[in-house]
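Only one protein chain is missing; all other protein chains are in place.
For reference, chains read A, B and C in written order, and residue numbers begin at 1 within each chain.
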Amino acid sequence: MKSTLVVGALLTVMTATGAFGQAIKLANVAELSGGGATVGTNWKNGIDLAIEEINAKGGVLGRKLEVSHADSQSNPGVARAQVQKALDAEPYVLLGPGYSGSVKVTAPLAAEAGIAQIMGGEAAELTQTGNKFLFRTSFGQQSSMPKVAKYIHDEMKAKTVAVVWVNNDFGRGGRDVVVKELDRLGSKVVADLSTEAGQADFAADVGKIKAANPDAVFVYLNEEESARILKELKRQGVTAPLMGETTLIGQKVIELAGDAANGARGHVGLTTDAPVDLIKAFREKFSKKYNYVPDHNGLKGYLAVYMVKATTEKMGKVDSKKFADTLHGLTIKAADEPGILMDVTFSDTGDIDRQSFLVEVVEGKQVVKQVLPKVK
Amino acid sequence: MSAVLEVTDIRKSFGGIHAVNGVSFDVREGEILGLIGPNGCGKSTLFNCILGQLTPTGGEVKLDGKLVTGLRPAELNKLGVSRTFQLLQVFPKLSVRENLILAGQEHQGNMASRLVGRSDAGLTETANQMIGFFKLDHLADEPAGGLSYGQQKLLDAAMAFMGGPRLVLLDEPAGGVNPSMLADLKERLVAINREKNATFVVIEHNMEFVMSLCSRVMVMAEGKVLAMGRPDEVRKNPAVIEAYLGH
Amino acid sequence: MSGFARPLKIALGLAVIAALIIVPMNFNRYGLFILSQWAVMSIAAMGLNLTLGYAGQVSLAQGAFVGIGAYAAAIMTTHGWPLPAAILVAIVLSFAIGWVLGYPALRVQHHYLAFVTLAFSTLAFLVFRNESWLTGGIYGISNIPRPHIFGLATNKPLPFYYVCLGSLAIVSLAVWWLIRSPWGRAFMALRENPLRAQSLGIDTRRYTLMAFAIGSALGGVAGALYAPLTQYIDPVPFNLSLSLDLLLMVIVGGAGFYFGPFLGAMIAVLLPEWLRFTEGYYLMLYAVAVMLLLIWSPTGILGILDRYLAERRTKAASALRAVAKSRLETVQ
Partner (left out) sequence: MSNLFDLLVAGLATGAIYALVALGFTLLWQTSQTINFAQGEFVMLPAFLMLAAMHVGAPFWLAIILGILLSMILLGLAFKLLLVDPMMRHGVLPLAIATMALAIGIKEAVKQFYSAEASPFPSIVPTGEVSILGHAVSLQSIGVLTVAILAVLGLTTLLNRTSLGHQMQAAAQNPTVARIIGVPVERMIMLTFLINAFLVALASLLITPIYLAKFSSGEVLGQAAFIAAIVGGFNQVRGAIAGGLLIGVLDNLAAAYVSTQYRAAVPMLFLIAVILFRPQGLLGRAEERTV
């Protein structure tokens, strides 16, 4: 019984400590351990970096930002508990989580509390349920994958495509949209291969791709696995052009895969490799602070905080209730708010719209082949 | 006297070693049969074959004229065959009384009634009597593991009688038991044999104990029956003397 | 726990129950969620304690049964079935699968059995993930409704906490009944000496299967409550690590002790929460705490208590003997 009392006492202490000062309180719940630890840690570091910058320049409307971090252990059940805890402390805005499953389980709670939630999940369906409080920090797969499919069909002229994806909600989500789109455009999926997160050996998968002999291969894996499959594709002499997302042609993949990455192409919605000066500056700041090059999740966390800043400054006051309304339909220009890095517009459903790029790896370097404009 | 147990040409070999090599005998209703022989002569293996703990390589076992070879130990026990083991085999974490209730519970009711019925399966009374009979009263609620060696041996024997068996096979009941307790044990066994008309087979090294307790004695050597008869006959049998002294 | 006087034990028990009912009324939603989680995990751990602690059959598949129960409940309640019906199906399903999983235990024991059940855990996870037509695959199942009990909606945290607590109470009573019954005794016989148990007419095969089946069924019950608790399930929480977590709960609490699972679940669910103020270090500290506890007492928390009580008993007994001896001497 003592336990419950201690929990109670602890909770009281926690709610009490949040109350001092004029700081604006944000709550972050992310995958700091478990399968998504790399995602969550990047996201968290991005948030911390942004808050440090903003506070160094005097905060938002003269008030400092403050964030509490909680670990979801990459488990939706725990995520729910932690979001509940965060909401009980009545934060200004909720940040995270990054896994779509965890977003799904927590979004109704934030909506019920009337608190805006800026998250990292990319599954298509998240913003399609009519939730008025949920915001993305990156393209949902429903916006990025059609561009990918279109490129495969129109530019690569691929009649047959092999699709390789990682069997988690990220990979599966992308795979489902891209397969549907390819189908609509008339490209045939001749191999549909699921792989495991952390998989080391891609010989069998590549063997199947080879046997299917497609015109193009769509690769949708995490960075480390992307590097491994690129090596294996090269080893087994697969020559079909490769298309992917940020996770296929990121600097890190190039570093790990060496010249096996050459020729791979990808649609890049948000990447630290983007040919944008502000993003390059971000990448430098981040690497200096944390000693590694962030992936797109680091960017997402960073942007989430600047979304809070821009929206609040637009409102001219700290108003949790009006936050979501203000952010809907808002366009934030990088010229006005450099922290947002690129011009971005938020739709009524919380989806984002901004420029993206088509990149090819040429001799270990990313080369932008095309700039894809905003949709609207 | 009819035979409770008939064993015909039982064989058991491990690899190339014939531990039991064609043993036949019968046990008559109400008797106490002693089974002696040097270490490694196959006595315990014979027990294990009769009781279904081991599957015999050949031969058959009949209980009351019915073939029971290959039945599992639990099934044999249900048919009224009970046993003790050479090494201590009580349930150390259960109390003495619980040990006894456990030993009898499967003979009460069926699976369902044992789940929804009384937690002692109605055996507390019987267990208490058994505790009294074996003079373990002061220890009834102690965990069996805390008892002395001799006391555990008594408990082990007592457990064998909880199911009201017709035939009990005792594997070295006297081993390691001090003389005063041994006298107790013998007295108890004789009493049960008389009062409940239970039939015993006893493996034992303690000659004095066997000779004074048993009505017949079977001697085994190298997996075979060497001699069978009344204690005094067996004692004088030259083959037996040879087997024991020859070693 | 036999060291306490009976009235004291009853008073203590009532106080704990009353506190579990009354104190959470002032809790916020988070506190209630964690407590509900504790209740659910206690149920699952109690099942494993039955299989492992009492019957001595090592299982690394309890998490899979929580998953089976959770999916049964999620699928049925999202299709309009009431939760009690779903719980019933969860019980029957996990019981049947647990029964089948028990068969290897008739052939192999101990670590070998652990490996078989471990493999089963992984297989179950793959089925949850890959059979999307049934389980929603990696997307999982969302919007799992919470039940109406006697016409009362339980979608608020407090009423649903009472659903979990009530279920825990029912399961606790049932388990208490079971381990006191001849079955419980037979389970312990299975653990301590299966050979001797056989010779006493105990059908070890049937009891082994039963131990597996009943333990698994309780895992199913826990799962059927877990689904409406989180209102969203996907395959990830039911992977091998949940089975290992539950094993940890049972061992740390004290395997084979009735109250072990309650304490073990408390350590596994609440301790990390208490340590959260250390932020990035909390899981590290949790791991260290578990190791220290096991180094101190490999038989778990209740093992400590048990040892203490046993020592006191021995002391008391030797004191008694000393008294008796001195009397004897004075008589002489």
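Some notes on this structure:
Quick note on the criterion: a residue touches a chain if its C-beta (ideal position, glycine included) is under 8 Å from a C-beta of that chain, and two chains touch if they have at least 3 such contacts.
These numbers come from a predicted model, not from an experiment.
By the touch rule given at the top, the unshown chain touches A, C in the complete complex. For the chain missing from the display, the contacting residue among C:L88, C:I149 or C:L283 is C:L283, taking the whole complex into account.
Across the entire complex, the residue among C:A11, C:M291 or C:A316 in touch with the chain not shown is C:M291. The missing chain, though absent from the display, is touched by one residue of A:G58, A:G114 or A:G198; that residue is A:G198. If you put the hidden chain back, the residue from A:D154, A:D183, A:E255 or A:D319 that touches it is A:E255. The omitted chain makes contact with chain C at the following residues, 58, 104, 107-108, 110-112, 115-116, 119-120, 122-123, 126, 129-130, 195, 240, 244, 247-248, 251-252, 255, 280-281, 283-284, 286-288, 290-291, 294-295, 298-300. Within the complete assembly, residues 33, 35, 37-38, 40-42, 167, 193-196, 198-201, 203-205, 207-208, 210-211, 223-224, 232, 235-237, 252, 255-256, 258, 290-292 of chain A touch the chain that is not shown.
Operating definition for what follows: only the chains that are shown with their structure count from here on.
Taken as a graph of touching chains, this assembly forms an open line, each chain in contact only with its neighbours along the path.
Separating the centre of chain A from that of chain B, both taken as means of CA atoms, is a distance of 73 Å.
Computed from the mean C-alpha positions, the centre of chain B lies at a distance of 40 Å from the centre of chain C.
Note on chain placement: the centre of chain A and the centre of chain C lie 38 Å apart, centres being C-alpha means.
Annotation for chain A: no residues touch 2 or more other chains.
Chain C has no residue in contact with two or more other chains. Those residues of chain B that touch chain C in the shared complex are 51, 53, 72-74, 77-78, 82-83, 85, 89-94, 98, 101-103, 105-108, 111, 114-117, 119, 121, 159, 162-163. On the side of chain A, the complex with chain C involves touching residues 1, 3-8, 10-11, 14-15, 32-33, 35, 69-71, 74-77, 80-81, 84-85, 87-88, 101, 104-105, 108, 123, 125, 167-169, 172-173. Against chain A, in their complex, chain C makes its touches with residues 15-16, 19-20, 23-24, 26-31, 33-35, 37, 129, 137-140, 142, 226, 229-234, 236-237, 266, 270, 273-274, 276-277, 279-280, 282-283.
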